[in-house]
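Report on the following structure.
The complex is shown incomplete by one protein chain, all other protein chains being positioned as in the whole.
Order as written gives the chain letters A and B; numbering starts at 1 within each chain.
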Amino acid sequence: MLLTRKANESLADQRTAAVQHGRLAQGLSSVLGKTIDRRAFLKRSGITAGAGAVLATSVAQLPFSMIGTAEAAKEQAGGKIEVKRTICTHCSVGCAIDAVVQDGVWIRQEPVFDSPINLGAHCAKGASIREHGITHDSHRLKYPMKLEGGKWKKISWDTAYDEISKKLIEIRNDKEKGGPDALFVVGSSKHNNEQSYLLRKWVSLWGTNNCDHQARICHSTTVAGVAQTWGYGAMTNSYNDEQNSKSLFFLGSNAAEAHPVSMLHTLHAKENGCKVIVADPRYTRTAAKADIYVRFRSGTDVPMLFGILHHIFKNGWEDKQYIHNRVYGMEEVKKEVMAKWTPDKVTEATGCSEAEIFNVAKTLAENRPGFIIWAMGQTQHTNANAIVRASNILMLALGNVGRSGGGCNIYRGHDNVQGATDIGPNPDTLPGYYPVAVPGSWAHWSRVWNVDPKWIAERYAPGMQAKPGMTVSRWIDGVTEKNDVIDQGPNLRAIFFWGHAPNSQSRGADMVEAMKKLDLMVVLDPYPSASAAMFAMVRKDGAYLLPVATQLETEGSATCSNRSVQWREKVIDPLFESRTDHMIMYQLAQKLGFADQLVGKKDGKQNIKLVKGKGGEEPSMEDTLREINRGAWTIGYTGQSPERIQAHMRNMHLFDVKTLRAKGGKDAKTGYDLTGDYYGLPWPCYGTPALKHPGSPNLYDTSKHVMDGGGNFRALFGVERDGVNLLAEDGSHPKGAEITTGHPQFDHVLLKKLGWWDDLTDAEKVEAEGKTWATDLSGGIQRVALKHGCHPFGNAKARAIVWNFPDAIPQHREPLYSPRPDMVEKYPTHDDVKTLWRLPTLFKSVQQSAVKEEMHKKFPLILTSGRLVEYEGGGEETRSNPWLAELQQDNFVEINPKTAADRGIRNGEYVWVSTPAKNVDGKHVRLKVKAQVTERVGPDTCFIPFHFSGWWQGQDMLASYPDGAAPIVRGEAVNTATTYGYDRVTMMQETKTTLCQVAKFQA
Amino acid sequence: MRRLLVVAAVVFAGGCMEVEQASSPAKQAGQTVKRDANPWSNEPLAMGPKWNKGDRTSWEEQIKKRQLEQHEHQRIYQ
Partner (left out) sequence: MARMKFLCDAERCIECNGCVTACKNENEVPWGVNRRRVVTINDGVIGAEKSISVACMHCSDAPCMAVCPVDCFYKTADGVVLHDKDLCIGCGYCFYACPFGAPQFPQAGAFGLRGKMDKCTFCAGGPEVDKSEAEFKKYGRNRLAEGKLPACAEMCSTKALLGGDGDVIADIYRERVARRGSKGAEAWGWGSAYGQPPKGAQGAAPAGGKS
């Protein structure tokens, strides 16, 4: 057995463990003088349970001189050695990995220095990813299981499929309280593109829009806010492009922990003179690398941003020509900012001095181009749609967007969250952001899918096909809310957790109440996840666990944050009895009666062939990508054929790091000429693969020809509003465009008007008639537009005013649980909404009752949450990896020395953190975590990382996990205690600003 | 290949900048520690960096070349 594995049982001799651990740190302290280390203190305290168990069970059985058994040493023994190139599955940076495999066993991993994205570099998660392939003492879910009589029992795949499908059909056919909308499918941003696309199709073929994935609770507000401003809901440039930047403003991103390898580009830029600014309630690891750090009150991002903008306008630092050419509504924003966000108001809201804000404004103005960089720090607020738009406006005012070295670098979270957002299980859109509410979307996709549109329509409950589904952030209310107030027939009765942790969702205490009511829960995951334990904690039956292969056990493409699409080779076969996600989708579809539709089999034609996999047949990933290529015209997922992407993976060395472009070179295997391609063909990569569009490294960049990846802002919102032109002004267009002014999107009518219709081939004309650039399956309209140097989606202005949002100009609104009743008075939240995403949604009533009940006195501290470098998301996967788990063994709360001293709390001891959230018995939710006393947070703020689960308000949930499948490290999930609160537009959950109280631990 | 003994002369030749330490009582008593083979005496892996087996200079050349992968400038300004 592998020594690095930790068994779950037994305790060790505390004395020896304490001596042994922390040795390096102790030794160092003599050299360094002052050593206080967040991790060291926790590790030292936690080593007892950790190393102890290992030592007792393993080390004692081996000679002292041995450090490990040699799973990897097989290399010498002979046997076939292969190197498989894959992509790290732990964040959106997209680090390449060469996996060395011998006889089907993953024996080593080597850095890929050629990758233009990571240049061989890895963080703790990437450098330990081989652990996923190790089977000794694995904490994976190994076979299908069922909860029966309060115990997890092993069952066969056939039994699982039979019972699950029988139950689903029973719920579907229940005329009184059932129907297709009684099912909610929580998909995953960890699925590859093909799987997430198939899952959206799967859910449509089942007949509901009740599906969602992590993007809802990570960047939904970004996607909505950014797309509504200028066209596409994505990071405008790449991590790499920061090397061309003069200033980087991190507002709501702790990249050093959440996207560590991106810091390679950031720090390289910094060494070349780029100014790094970090504004954050915490002095983060990223802040430690900044030139300027500004601490501000959590949730006051709009005042911060508009405070900066105030100085920019006041000093005339805005880019007036750029704004004239390319931005709608900036004058009105300016008026409001100058009147409302004067320095005194900004200081009152944020706690920052005028000088601090001025310094940031001046630095940004003097160092252009520059990026604003954000992640969950901006997005996970009840007011996040306004926050992200204020960020956009700031960058527009500086003229930073649509050029190399500047824009909005929005760091996505999961490895394929961008891809899953683009073409995956979203409740309001079909793949490629075709809205479910528009009938043409369904017509388009059923044609691509080779499925009868009427057949699909009949799968839906009447009137529900065009109605966006519920969101993952609110599924619990879909179960527990009164039936007469929800905007669909039945309440939710069945839920699939298909690669999604429950502890990344807020209101955990309410979630177990929803679990109590479910008829069926199916968890499909490589790890049982906290869903299994939470469910088994409150139920005796009603749940199934299906073991799923990781992304290292299948092939397929993934889209990194910068929109580059990379192809993963399969490293090893699915471990244990696990099967790939797409195999399970197909096999379940067979049981539910839509397997043929899933692979587009009709009239003697089949879009996606079936290939043999471990456990049966599965849809071909390459064919699935080709089907995506045939349909996702809106966002240019059409040019990235498997052949092109795979050629990129084999020839990474040809791509320039700063531009991502290949200067030349041919793929030895296929002869494909890579000249001019951008790495991973970052979307939009328009037209068919044969057109050889190179991809778009920086969106909206008018300095380049559209066939060189250039572009402009999208014409999505009409041509004028109240007599004001919404299209780009004369002279603002991509380099070489034949139309030198703003224009609407291309369709068959515009082509004819321009006299370009005859540029289409005869075959293209047949297909293009009556179509737009987004629905013409021949790609002819796009081809002709591009040929004339024009952008297929038109050429318009970005919108500083989004009139279709609740706040056309971004407004500051206090969090629902605010520490400042005086500010609630001045900046109240929205009115309650009767129906939002099928559910009643509360704003003002929650905020006002919090003020009335004086929550700010009972819970006087701000509670915010965030990431640690060692873990990812809900953390069950990474907390099951001993190489990572050893580094963070306890959940903790960061608390300022003053706050701690006032409460008699000492560093390293357990505390209770309680919040306004309530358990079903009316008692406030509380978390047992260790106190990390640190100046990292101010006296008004506490921070708890969100990756932990497996404890429930002081109790270890070990007994609720299937045997041998509990993660090594368990701890309190901060989201057990997070409170109600959702974004007004997207239903993003509030996890960044709520209230808490901290007290000494008493049992 | 395992070598139990490597004569001091080789060590001196190899680590010309380094101090040969001989301060411990055991060493002064003439005890000799088991030693390692030199890395360049190995056959390069089929899929890995290449040098001429046994040729220290060629091993060092490729090691120094590979080392530049730790310097991002090498890749960025190639």
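FYI, contacts are C-beta pairs under 8 Å (C-beta built on N, C-alpha and C of every residue); 3 or more make two chains touch, one makes a residue touch a chain.
Worth saying up front: this structure is predicted, and the values here are computed from it rather than measured.
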Next item on the list: From the listed residues A:L264, A:M957 or A:M987, report the one that touches the chain absent from this view.
Entry: A:L264
Notebook entry, point to check: If the hidden chain were put back, which of A:A796, A:V869 or A:A931 would touch it?
Noted result: A:V869
Margin query: On chain B, where is the contact patch with the chain that was removed from view?
Written below: 1-2, 10-11, 13-21, 23-27, 31, 33-39, 41-42, 44-45, 48-51, 56, 59-60, 62-64, 66-73
Checklist line | In chain A, positions touching the absent partner | finding: 2-6, 13, 15-17, 19-21, 23-28, 30-40, 47, 50-51, 54-55, 58-60, 64-73, 75-76, 108-111, 119-128, 130-131, 256-257, 260-261, 263-264, 267, 271-273, 283, 285-289, 293, 869-870, 882-884, 886-887, 894, 934-937
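The working rule: only the chains that are shown with their structure count from here on.
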Item checked: Averaged-CA centre spacing for the pair chain B and chain A, given as whole angstrom -> 45
Check: Touching chain B in the complex: which residues of chain A?
Finding: 81, 83, 100, 111, 113-114, 116, 119-120, 243, 264, 268, 657-658
Check: Quick one: in the complex, what on chain B touches chain A?
Finding: 46-47, 69, 72, 75-76
